[in-house]
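As you look at this complex, bear in mind that one protein chain is not there, while each of the others sits in place.
Note that the chains take the letters A and B in the order they are written out, and that residue 1 is the start of every chain.
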Amino acid sequence: MKQQAAVIGVGQTRHRARRADVSIAGLCREAVDRAIADAGVGLADIDAVVVGKAPDLFEGVMMPELYLADALGATGKPLLRVHTAGSVGGATALVAASLVQAGVHRRVLAVAFEKQSESNAMWALSITPPFSMPVLAGAGGYFAPHIRAYIRRSGAPEHIGAMVAVKDRRNGSLNPYAHLQQPDITLESVRSSPMLWDPVRYDETCPSSDGACAVVLGDQAAAAAAEAAGRPVAWIRATSMRTEPTMFAGKDHVNPRAGADAAAALWRQAGITDPAGEIDAAEIYVPFSWFEPMWLENLGFAAPGEGWRLTAAGETEIGGSLPVNPSGGVLSSNPIGASGLLRFAEAALQVMGKAGAHQVAGARTALGHAYGGGSQYFSMWVVSSTPG
Amino acid sequence: MTYVTQPLRAPLDIGFDYTRSLGPTLSQFMTALAGRRILGSRGADGTVHAPPFEYDPVTFAPPAELVEVGPEGIVTSWTWMAQPLEGQPLPHPFAWALIRLDGAGTAMLHAVDAGSAAAMRTGLRVRPRWAASTTGSIRDIACFVPCAPGEPGQHAPQEHAPQPVTMMTSPVLLHYEHTASPGESSYLRGLAAGRLLGQRCPACGKVYFPSRGVCPADGVPATDEVELPHTGTVTTFCVVNVPFPGQRVTPPYVAGAILLDGADITFQHLILGCPASEVRMGMRVRAVWKPRAEWGTTAENIDHFRPSGEPDAPYDSYARHL
Partner (left out) sequence: MTDVAVVGFAQAPCVRRSDSTTSGVEMLVPIFAEVLASTGLAKGDIGFWCSGSSDYLAGRAFSFVQAVDAIGAFPPIMESHVEMDGAWALYEAWVKIRTGDADVALAYGFGKSSAGDLRRVLALQLDPYLLAPLWPDSVSIAALQARLGIDAGLWSEKEMAEVAARSRAAAVSNPRAQVSGEISAEELGTRPYIAEPLRAHDCAPVGDGAAVVILASAERAPGLCARPAWITGFEHRIDSGSLGARDLTTAPSAVAAGRAAGAGAVDVAELHAPFTHQEILLREALGLAGSVRVNPSGGALCGNPMFAAGLARIGEAARQIMTGRAGRALGHATGGPALQQNLVCVLEAR
């Protein structure tokens, strides 16, 4: 049987376009030190380490976890390196959780990072192999046509994307770790920002960040000990992951079945029958603003074609019925490999009551979500302030 | 019909100059190298590590202090590099060696310019040969060289205090051979002949263009070739307004998802021949080929797609391909 597992510590870096003050190891360690301090443990108390990051070509280091073993406190311990494209941060949390749930380890450290300033992600992602068409549209060009398809399918008004951008950036200004700090952003300023990949404007796209996130997971005894010491924990109620191919005949790019299947399995496992009513805060992987309404539908928070209505009504703001990305989300910080783990960690912070100025009042149950590749890798978890 | 063809292959070079920020420990070490001095870090057990660790392998703590070591040391192991590879420290045969610098308890990996393998031995005493100009990089040590017998230990003349080094550049250039899948190779050879060849999955019957070799929905090889017409429908698109490296058309222009007639999957290509603002979902388009003399095994043989002038396809005819 599956053992109980909980988040007992969370740490993250101050995410910036360029963290020129640290090495790759120093960046990771900043998050790790904060996570173990938050958990009230030392590196010696960690049984195993799980590392996640996006393509090695971003930093030009093949399997950097090998060189990072000492920095992560992993030397002499089991270390796993996960890579599932953009969803990797989420997958990293889920692999770490499964090590506890399987009864293999008591305390596991999950670390995810990206130091995008070492290179240029646009370069790494646009290497054109021989015989291939050169990249026609650039980074946002892959997703913009699917957003257009969503707008056509749902009939959503044109300003919804800008509304999401305003909300997430304002939320980000409440989060001291967030890369972009834009408290004064307005609907008008977003709508007057350059149209990059029509229908996607500049202010509706994620930044490129250096950053890391670390989470300490513990078993029932470790979590109970933390609670007894007055440290809140986030109990993992359900986990889910699904994959489908990048391209195939019949793929629904707007509402991918892998995401919908993963969500259905997640809610079933958590015993949640009304996600919109039972989830108090959702950290959803939204790299382009329009993915908020798309994923609200894919996750089952709204019927197909209806997700934008939640955004339009302000329900996804802090204070709304379903706050989405109170941390500011990927639109405010995007250290690619860490972005998924940040979603999972921020969900945990909400139910631990430790989200500071972006805390959703009374949050008891929260969703962490990540996706990657061509909308094909999905990972998610539900965490709660109480077990089971 | 089953085609058995050799896959197409071509070279693929991956090159980038990575910019690495050093952080406090490595910054001190690199700054010292720029001044032709070598620093080590003292571990919790008293061992001096040279080069220094950022985090102690035993306690995982950052170093309390950096101390000067060497510059001479002894070889603790070596091997002979008879044919140096691209990027290595010396263009002529040399030894790789683990070198324990005086005052250090750990070894540094570097090159020794020994002339011949016969001149190398474990226990050999060596000293650094500094690069003509130093920048704050491990390559400021051009290599090590054997100390002449009886040669007094020598320190390089101390340079004036160097500026703190906080960044380094690390060029990475690798060479690969790219191989196209058998299905893709057939498709590419078709393009070179002005033909659009797809493949039908024997399991689900769907037609893939470009051919992928294996049906991603069923995992079975798709070997039945299907020739497709040069017309199709724009299912969705984006207007590209942003310039980026390698772009071949001046913005604004349209990158569209095109569903060729008879295909079950879209592919991306340029939509030109009308103002970007006139491109619509459902618009009918036709391939415009480059002059035959410019054709190769690439989809770039098709210069772009242009409006065919036919009435738009109804939404329902392509809605399931979005």
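Throughout what follows, a contact is a pair of C-beta atoms (placed from the backbone, for glycine too) under 8 Å apart; a residue touches a chain by one contact, two chains touch by 3 or more.
Not measured: the values here are computed from a predicted model.
Summary of contacts with the chain left out: across A:C28, A:A69, A:A112 or A:A149, the touching residue is A:A69. Residues 6-7, 12, 14, 18, 20, 22, 26, 30, 47, 49, 51, 53, 57, 76-82, 85-89, 96-98, 106-111, 117, 122, 137-139, 168, 170, 172, 174-182, 212-221 of subunit B touch the missing chain (whole complex, contact as defined above). Annotation for subunit A: contacts to the undisplayed chain at residues 1-2, 23-24, 54-64, 66-70, 74-85, 91, 94-95, 98-99, 101-104, 124-125, 127, 129, 241-246, 248, 250-251, 257-258, 261-262, 373-374, 376-377.
In this text, only the chains that are shown with their structure count from here on.
Here the CA centre of subunit A is 26 Å from the CA centre of subunit B. On subunit B, the positions that touch subunit A within their shared complex are 8, 10-12, 14, 16, 18-26, 53-58, 60, 166-167, 170, 172, 178, 180, 184, 188, 201, 204, 206-208, 212, 215-217, 235-242, 244-248, 252, 255-257, 264-265, 268-270, 276, 281, 297-300, 315, 319-320, 322. Residues 18-26, 29, 43, 57, 59-60, 70-71, 73, 75, 117-120, 122-124, 126-141, 144-146, 148-149, 152-153, 194-200, 245-254 of subunit A are the ones touching subunit B in the complex.
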